[in-house]
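These notes concern the structure reproduced below.
Heads up, one of the protein chains got dropped from this complex, but the rest are sitting where they should.
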Amino acid sequence: MILVRYFGVLKDKLGLEQERLDWPGGTTRDLLTLLRARGGDWEQGLAPGQVFRLVVNQAIVRGDAEIPADAEVGILPPVTGG
Amino acid sequence: MILVRYFGVLKDKLGLEQERLDWPGGTTRDLLTLLRARGGDWEQGLAPGQVFRLVVNQAIVRGDAEIPADAEVGILPPVTGG
Amino acid sequence: MQLSISVTQAAFDLAVEEARLAAEAGDAGAVVAFVGRVRGQDGPVALASLFLEHYPGVTESEIARIAGEAAARWPLLACRVVHRVGHLLPGEGIVLVLMASSHRQAAFCAAEFLMDYLKTQAPFWKRECFVDGSQHWVEAKATDDDACLRWS
Partner (left out) sequence: MQLSISVTQAAFDLAVEEARLAAEAGDAGAVVAFVGRVRGQDGPVALASLFLEHYPGVTESEIARIAGEAAARWPLLACRVVHRVGHLLPGEGIVLVLMASSHRQAAFCAAEFLMDYLKTQAPFWKRECFVDGSQHWVEAKATDDDACLRWS
């Protein structure tokens, strides 16, 4: 099981803040593929231009990265802060 | 008559803060020539590298400028402030 | 370099923060402060309030990482970052960056570098609430990304 957290505009687009997912193992790219396969808002909301970065266990990931079991994964839309 | 004022290190080098001078008319260059002709500390203290700028009636002068009768002239050493 | 980071709902006091930084920094000749304030009129409709969300834990450690990069580039004595989250009104301070160094150039460069980062890369998201009752999440600005490219 992994915990997936959504931030900012993604929470509104996807209609949820976080969810627990069964996780057979894989990378951040695998996770995005799995979520986009839900279609509709998921496919649009998580399109490449809509995702800024992924965070695995509180560390920002650059490129593709392994997601361990029991990980917390954050999916970050483009940031707008400061 | 004009009033000539000295600032910063020039006051110490020349041993005075200000003086009144008879003024037959002329420019800032004429004034420097007149003062340097006093020789000694005046020649050294007012050498080109020691003078940053001249001020005539509270306005900084760039290049050579006429000094009117009754003017206040400030002679500024290189500035070191801020 | 002395480094201190707060991500908080509380307002900050510039004079208190600057005095503390100057004391920590020892013999700093230069302190640069940046205060970002909520603008009331950025578009056609006036802003009622702003809501800022962040990623607790990740935000602080990312800011610390970037401040470390700044310290590697410029000779800094101390750095303080306060970033507010939650609901903010027009005119309120939203971000404070303070940089202390012996001479002014390092402090200016590092403060601008850190602000470029905070505006373009740090995990903050803004929702704007307008006086006509409408609200929306702010879209990322291309100009902010451009400013950041200068440092890459």
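By letter and in written order, the chains are A, B and C; residue numbering begins at 1 in each of them.
To be clear about the criterion, a contact is a pair of C-beta atoms (placed from the backbone, for glycine too) under 8 Å apart; a residue touches a chain by one contact, two chains touch by 3 or more.
Computed from a prediction, not measured in an experiment: that's the story for all the values here.
Although it is not drawn here, the omitted chain touches the following shown chains in the complete assembly: B, C. Residue in contact with the omitted chain (choice from C:3, C:22 or C:48): C:22. Among the residues B:4, B:35 or B:55, only B:55 touches the chain that is left out of the figure.
Take chain B: the residues that touch the chain left off the picture are 5, 7-9, 12, 52-53, 55, 58-60, 74, 76-82. Take chain C: the residues that touch the chain left off the picture are 13-16, 18, 22, 27-41, 90-91, 102, 104-105, 107-108, 111-112, 115, 119, 147.
The rule is simple: only the chains that are shown with their structure count from here on.
Across all inter-chain contacts, the pair with the most C-beta pairs is A-C.
The geometric centre of chain A is 26 Å away from that of chain C, both derived from CA atoms. One inter-chain figure worth recording: chain A and chain B are separated by 72 Å, centre to centre, where each centre is the mean of the chain's CA atoms. For chain B, residues touching at least two other chains: there are none. Of all residues in chain C, none touches two or more other chains.
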